[in-house]
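Quick one: the structure is below, and I'll ask about it shortly.
Note that one protein chain is taken out, while the other chains of the complex remain in position.
Chains here go by letter, A and B, matching the order in which they are written, and residues are numbered from 1 within each.
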Amino acid sequence: MTEANYTDIAYETIDSAAVITLSRPKQMNAITAHMGIEVRHALARAEDDKNVVGIIITGAGKAFSAGADMKALQQIGQAGGLDEFNKNKQHNESELHANPGNLDVPEGFSKGTYSFFASISKPIIAAVNGPVAGAAMSIILSADMRFFGTSGFVTSSFPQRGMVAELGISWVLPKIVGPDNALDILWSSRKIFGNEAKELKLATRVYPDEDLLEESVVYINHLAENCSPVSIATMKGQVYRDLFRDPTESFKEAHRITKAALKTEDFIEGVKSFMEGRKPHFPRIGRD
Amino acid sequence: MTEANYTDIAYETIDSAAVITLSRPKQMNAITAHMGIEVRHALARAEDDKNVVGIIITGAGKAFSAGADMKALQQIGQAGGLDEFNKNKQHNESELHANPGNLDVPEGFSKGTYSFFASISKPIIAAVNGPVAGAAMSIILSADMRFFGTSGFVTSSFPQRGMVAELGISWVLPKIVGPDNALDILWSSRKIFGNEAKELKLATRVYPDEDLLEESVVYINHLAENCSPVSIATMKGQVYRDLFRDPTESFKEAHRITKAALKTEDFIEGVKSFMEGRKPHFPRIGRD
Partner (left out) sequence: MTEANYTDIAYETIDSAAVITLSRPKQMNAITAHMGIEVRHALARAEDDKNVVGIIITGAGKAFSAGADMKALQQIGQAGGLDEFNKNKQHNESELHANPGNLDVPEGFSKGTYSFFASISKPIIAAVNGPVAGAAMSIILSADMRFFGTSGFVTSSFPQRGMVAELGISWVLPKIVGPDNALDILWSSRKIFGNEAKELKLATRVYPDEDLLEESVVYINHLAENCSPVSIATMKGQVYRDLFRDPTESFKEAHRITKAALKTEDFIEGVKSFMEGRKPHFPRIGRD
């Protein structure tokens, strides 16, 4: 995966973390089709980079993302729907073509606009630094964890725009906050800020705004120093496959995977380092 | 749906809300077969009424509902079971016959005694004003949200009566509070009051008793003023279908529904009103 000049996002690495920043600050980082393509490319790049153990997605300036770009949406409405709208556009995105996602997860995840995050073999943290509206909810719900700044908030906006629950949000959200809170969030569109988000379990963590990015990097660094990247990837796949699977299938797979893990170098090093009272050294995932 | 004289419930509209009150106060609003028929009729009436955006179910006096009527239950036991008991009764309920539920949800929901609430195309809030015992738990668990007064509480009572988890409670409750808390609630029958209910996520909200009904109406009014009723109905169907569905199916449906929504008048009005900085005007569901 080569470097690329992004226009709608920024990409950098800090310590063991890749930081992808949605970056159209004048439009509150509203999502465009092109931004989606860049995010996908950047995730492939991070997955492929041996120095990267985990990925952080955040927003430039005061917003995370205002959701779908309203001007684009209005044009879509005026054009009579999405297909007609797309006919009027030409993308030449071949330079940004990417095919990330090494984990085996259900097709619904791997082929979804953002839900393919589940197939990325490295942890993805959404660092929610400001408003997350509409379709942008799918970005943070597709991340493995959601770290909120206290000023970060979610607002669905769907029924205010005559829209529906896009991109699988109606599947994921009730599994995180329960069906009643999911309907409340989707319907009322009231703003759920960091502390309430933590209470509702929508936020995995909440931090003071000024510490949000640093704490996210610290989290990834902790994994980098202590964990087998292969273990992390394997367990991520297990959790997403298990979200909708017969327990019998899951338990059988766990048995098979555990037996296989017992034969790996990572397991031998993991036990050895523990017995010797030192930190383990595990190989990274990706290329130099 | 014409008006009807109810004996076991009361029905009124307040602003944009229909309020259905279980009303056998001397029996702590204990459930009878007839009450169930009246609730069904009243829900059809509310679903059919253009002025109604959401529905509130509450109890008359100090109780929400004591559950199945104990005298009826004892007669059922003495008669040797439910079928035998019913043979001894004649209902002529044709006047109250109703067939509510415009949403497409799994048969288990749409045909269940109270779980058919999931198929009603308008939000249903259980306003828990007092004790909810036994089978009445199914009423509040079938509602989309549960607003508790601080004195509202749940007590299962099933194992004290030699009963089991009726009416799908064993399916729904663990998805709201987790399997361990579900078993604790079902087994111990200890009283879970408003504040603890909120902590366990059994309550969506908790309010001082004296504000409970008003806050429930305020919530419905908020939806009435800001939301597309069609969006609300569509998202309700999505959430209930998604409670047990392969994510791949769900994500495909979301894609299809989103594309369809982009062509609706509600979507055009939703985006237009946003760009113009005014409240949207959406058509209501039902008849004048």
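By definition in this document, a contact is a pair of C-beta atoms (placed from the backbone, for glycine too) under 8 Å apart; a residue touches a chain by one contact, two chains touch by 3 or more.
As the structure is a computational prediction, the values presented were derived from the model and not from experiment.
Checked against the full complex, the one of B:Ile31, B:Leu73, B:Ala203 or B:Ile257 touching the unshown chain is B:Leu73. Considering the full assembly, B:Asp180 is the residue among B:Asp180, B:Glu210 or B:Glu276 that touches the omitted chain. By the touch rule set out above, chain B reaches the unshown chain at residues 70, 73-74, 76-78, 80-83, 106-109, 111-112, 115, 158-171, 174, 178-184, 186-189, 243-244. Interface residues of chain A facing the missing partner chain: 123, 144-146, 175-176, 201, 204, 219, 222-223, 226-228, 230-232, 234-236, 238-240, 242-243, 245-252, 254-255, 257-259, 261-272, 274-275, 280, 282.
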